[in-house]
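Beneath this line is the structure, given in structure tokens, with notes to follow.
Every protein chain except one is present and positioned as in the full complex.
Up next is subunit A:
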Amino acid sequence: MKPISSRSGISVKKKRGFYKNELYGILFALPAILGLLIFTLGPMLYSLYMSFTDYSGSNSPDFIGLGNYKRMFSGEDQYFYKSLGVTLYFVALSVPTGIIYSFLLAILLNRDIKGKAIFRTVFYLPSIVPIIAISFIWLWLLNPDLGLANELLRSLGLPGSQWIFGEKSVVPSLALMNLWTTGGTMIIFLAGLQDIPRSLYEALEIDGGSKLDKLWNITIPMMTPTIFFNLIMGIINGFQVFSQAYVMTSGGPNNASLFYVFYLYREAFQFSRMGSASAIAWVLFVIIMLLTFVVFKSSKKWVYYEGDGAR
């Protein structure tokens, strides 16, 4: 503590005034508060209301109760289950592969190796490429007749693939493309790895533990909070894939890459069914919340938090 000055009585009172400042506090936070109201909460409520209406954007909304939801879940609109299936398949492929790949790279980079910074930059570089350019690059790489991917496979004596032009291969192709942009995840893992106290490893060394023991008994348990974070973010982002499908496949072939948000975009901006699109959006929101909730619940079983609480 600093020595108490002669005006400490005033200063304590003033300090309290410093932190308790209703008017200025709200005034400073006003942009964020207004933003929350205008661009998040307001639209959410409006969207919820619209989801119970038949609304083209120009007519006056026609209240139809659960009509939009019924149309989706009854299968009357065949694209709902289709797009949900496609998206779940993409998430199931891209999230685990993305996490395992970037975790592996992070573990290797966390060793005492030469050129660490260069590798880190190289792995992160694809993450800053605009999605439109990513789409162009991969359209060209995955071109079945002239692309580099099939050419490389052929030179190895392997059969080529139809990639994004095949009904079966389009989602795995986009998951592969997603793997290319997981550099951000890798850097988050790397930061987590650097935070693991060395003393833990030293203790295990004294007990004669092997490298595999270190990985299995220290690294992975200590990293579970970071894995958990990346898992949640991966699921949320995976469900919202849109641009690459729009640019590269237009949802095809035969709707095999009709991702959920693409389906929503089509309803809203091509068929002008704003009510239906709002219902689709809310179902997405509920699905994401449910999945996040399940992951949160399960996290008690597998995420390790240090005794003094979460960081």
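Odds and ends about this structure:
We take it that a contact is a pair of C-beta atoms (placed from the backbone, for glycine too) under 8 Å apart; a residue touches a chain by one contact, two chains touch by 3 or more; residues count from 1.
Definition applied: contacts and distances are computed from a predicted model.
Between the names "4-hydroxybenzoyl-CoA reductase subunit beta", "Sugar ABC transporter permease", "carbamoyl-phosphate synthase (ammonia)" or "Trimethylamine:corrinoid methyltransferase", the one given in UniProt for the chain missing from this structure view is "Sugar ABC transporter permease". Among A:84, A:170 or A:284, the one in contact with the hidden chain is A:284.
From the set A:65, A:130, A:157 or A:208, the residue in touch with the chain omitted from the display is A:130, counting the whole complex.
Across the entire complex, the residue among A:66, A:104, A:158 or A:294 in touch with the chain not shown is A:104.
Although one chain is hidden here, its contacts on subunit A can still be listed: residues 7, 10-11, 14-15, 18-22, 24-36, 38-44, 46-47, 50, 57, 101, 104-105, 108-109, 111, 113, 119-126, 128-133, 136-138, 140-141, 143, 146, 148, 151, 155, 179-180, 183-184, 187-192, 225-226, 228-230, 236, 239-240, 242-243, 246-247, 261, 264, 268-269, 274, 277-278, 280-282, 284-285, 288-289, 292, 311.
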